[in-house]
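Heads up: the structure comes next, in structure tokens.
Missing here: one protein chain of the complex. Every other protein chain is in place.
After this line comes subunit A, so read on.
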Amino acid sequence: MLTLAVALASTAGCTVASHQEPGQATAAVADAVAQAGSAVATTRLTVSLLDADRVTTPVADAAVLDQVRVLEESTTALTTLVPPDDVSSAQRDAGLAAVADATAEVVTARAWVAREAGGDLSTSGAVPLTASELEADLARAADDLDAVLALAGGA
């Protein structure tokens, strides 16, 4: 009983926030944003290859779907982070916004891949008609991620 009480007392003060250094939080933001940047770059490459008929639609779909999962991981890494100060809190918020935007663009890219594969999405206004439009949107999302990465000292 006494052991249990001592164990509880000694672990009661442990919280994620109180023991995380600002530098660690910044590094965690940089890692998550870099991961998202890789996902956007993969999607851009896949879109350009599919547009040039150099990749099959199953491979393109698998590649973009895998990147959606990578972005989910990035989002989880950022949403579960408890920043210890205002600076890292602002970095986390900027990272979350940039990753959310990147996720939206990659999800759109998957719909575009589905349409290229003959899916029934031709009337969907949210899906860009051309690869170059989509690549421009992905490039903008990548720039936003780079800006956050620079803020977090990762670039």
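One rule holds for everything that comes next: a contact is a pair of C-beta atoms (placed from the backbone, for glycine too) under 8 Å apart; a residue touches a chain by one contact, two chains touch by 3 or more; residues count from 1.
In the analysis below, contacts and distances are computed from a predicted model.
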Per UniProt, and picking from "Divalent metal cation transporter", "NADH-quinone oxidoreductase subunit K", "GDYXXLXY domain-containing protein" or "Twin-arginine translocation pathway signal", the hidden chain is "Divalent metal cation transporter"
Footprint left on subunit A by the chain that the document does not show | 31, 34-35, 37-38, 41-42, 44-46, 49, 53-59, 61-63, 66, 70
